[in-house]
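One structure, as structure tokens, below. Some questions next.
Complex shown without one protein chain; remaining protein chains in place.
Now for subunit A:
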Amino acid sequence: MPDDIAPTRHQRLGSNAGDPHSRLDGIAKITGAARYAADNAPAGLLWAVIAGAPVARGRVARLDTAAALAHPGVTHVITPENRPALHKDPDLRAALFDWKLDLLQDDRIRYAGAPMALVLAETAEAAAEGARLLAPEIEADPARIGFGDGLAFAAETVGIGAPPATAVGDVEAGFAAAAQVTEVEIETPPQYHNAMEPHAIVAQWQGERLVIDTPNQAIVMSRPSFAAYFGIPPENVHIRSPYLGGGFGSKAILNPAQILACLAARETGRPVKLVLSRAQMYGPTGHRGATRQSLRLGVDAAGRLTALSHHAVSATSSFDDFLEPAANAALNTYACPAISVSHSGSRWDIGTPGPMRAPGEATGSAALECAMDEAAHAAGLDPLDFRLRNYAETDPATGRAYSSKALRECYALGAERFGWKTRPMQPGQMRDARGRLLGWGMGTSLFPAPMFQAEARATLRADGSAVVETAASDMGQGAWTALAQIAAEGLGLDLAQVEFRSGDSELPDAGVAGGSGHTATAGSALYSAGRDVIAQLTALATADPASPLHGAGNRAVVAADGWLRIEGEDHRRESYAAILARAGRDALTGRGKGARDPAHAEARAMFSHGAVFAEVAVDPALLQIRVTRLTGAFAAGRIINPKLAESQLLGGMIWGLGFALQEEALHDRRSGRLLNADLAGYHVPVNADLAEIEALTVHEEDRFVNPLGVKGVGELGITGTAGAIANAVWHATGRRVRRFPIHPEDLA
């Protein structure tokens, strides 16, 4: 381990990137000036409320639509009997990001909360009461929920179109060669995104154009999905999504409320607003599917993995196929000559799961890190030592070199800050001053560093300021700020000189705000658009005999603070405005694309990494568990905005805490309805749960991921954390709890 463990300063790109700017949209948000989708109220608005199914399986025999229509203010009730035709079959998946939707196609009920009817009214209250007055008569079948009752099936794909099984090397030979084999089964429950902002849409038609205000993580990409339901060209769909109050994956996929609101608006000729209640967000808008994971780890006498198998049974709905790709966590984390991962499915009468912050990585790493802890203990090794013995110098799944990997530095920094080296090997050895049991655990964080496709436009204006445009999504992660910083950097302008336009589908496609790849993807497009402007401006200046830069030739021209100058000859400079003015141009537009260099993508494995260390205190008699310290050290390439990145990493770690100790959706056994579909019953961490928490970043330069060297920090923090906390609970109590979340009675 290196002696110097102090966090390294990040190399700044220039005057903008690398600064810990506060959010540019912060004041608008805390003063209420930021307009979220549901804040829109066009004239003539109708309110829509979904009447959701009260059971998880069966059919709707009767709805009292007359009673609903008789309620003052109710204008329409749309049921399968009178639902206007859609241009696309909602049970058909035409594209990779299509989910099958319940859009009143028939009277079948496939999950609790699935739409049975849509009630429209002049007020929100009237619509809600109309929905209640429908008083459905249901022919219910028993709900099949849980791994015991679910229907097992073979997986065709996992995640978004990924293969369900992968094998490297000879796993059986690896186990045969092992000095010890550790076998672990871990269960994770259904979890729900619970974005602070409920799913909402305001839909209005202008002739054949559909204008919608809705929070959306893939603004331009989702236009065809909307358009397909109404038989209109994608460019006829205008999506406005300037702010999202959290998305976490749930706002990247269309949900039934969105299409039903658009349909109702077309049918009635009036704008329609539909806002889901908190309870209605537990069903039709995706969730993290439950998993049952089995791991086997073969370890030789030197403490090295000889074989690793990871199988996950992932729960999904009865009618669609999204499977949490949990077992893939074993593919890229630890060096091992033989790895086998596989998935199968279990069909439950629930809404279809979908991507939820670190889909697969969160559940898979929770199980893998617990299994690694058990294997380390069985081998008589410190958990960190064990991980270092199994440090992957190249990607275990592909053998490729990493584009960059500063995980060793993360281990060292995190362990030093936490004080890990004094950890006793045996559990139950530490107590705090009040006699509470203390335990320390750790986990490795790992998340892919993907890039998607994005485009951006940058326009330099006559006064030397610029406007930059791309349809990015700010989910609260800080895109309005970090992307503007990158754009300013590309243009050689101060942030204050750059107007950033975003969150609107009329702008260039920024790709999806998902996979922790938004800053890398949209940022690369913005940066290259800026560089395009600078290249054009440089050409103008160097070709103009009147410019001080004339004839600069191959000498480097530097763009900074609104001036072009020749490197090393600082007197030879000219402002952007002067160059434009002399050229008689009132604006100069550049374009840029963000995408990964295919050669690098082929040759390198690209991941963000980290190490999380947790301390828990457990009341020895009453068994209450509290995380008293969390230290994370992360390597994620260049950090554009350290303040926002830290917030992202902390948010991920806090999510990991909720995963370990709190989050769990419960279903009624008979009806299949959710029992805790609100934030009083579905616990997520509160401030008082966070005694001490720290997210550090280590320096990491990556020449391959993209020209900016940016990876991602959105999902990284959750991985590693849940396992670290579970391992700390074991270290405090000696109890291995193999079902998340860990409850006090599990320690009894």
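As a convention for this text, contacts are C-beta pairs under 8 Å (C-beta built on N, C-alpha and C of every residue); 3 or more make two chains touch, one makes a residue touch a chain; residues count from 1.
As a working rule, contacts and distances are computed from a predicted model.
**Q** Select, from "Sulfate adenylyltransferase subunit 2", "Glutamyl-tRNA(Gln) amidotransferase subunit A", "ABC polyamine/opine transporter, inner membrane subunit" or "Xanthine dehydrogenase family protein subunit M", the UniProt-recorded name of the complex's unshown chain.
**A** From the listed options "Sulfate adenylyltransferase subunit 2", "Glutamyl-tRNA(Gln) amidotransferase subunit A", "ABC polyamine/opine transporter, inner membrane subunit" or "Xanthine dehydrogenase family protein subunit M", the omitted chain resolves to "Xanthine dehydrogenase family protein subunit M".
**Q** Which one, A:132, A:417 or A:699, makes contact with the chain that was left out?
**A** Of the listed residues, the one touching the omitted chain is A:132.
**Q** Out of A:209, A:431 or A:670, which is the one that touches the chain we can't see?
**A** A:670
**Q** Using the touch rule from the top, list residues of subunit A that touch the missing partner.
**A** 54, 125, 128-129, 132, 277, 433-434, 436, 617, 619, 621-626, 661-662, 666, 668-671, 673, 675-676, 680-681, 683, 685-689, 743-745, 748
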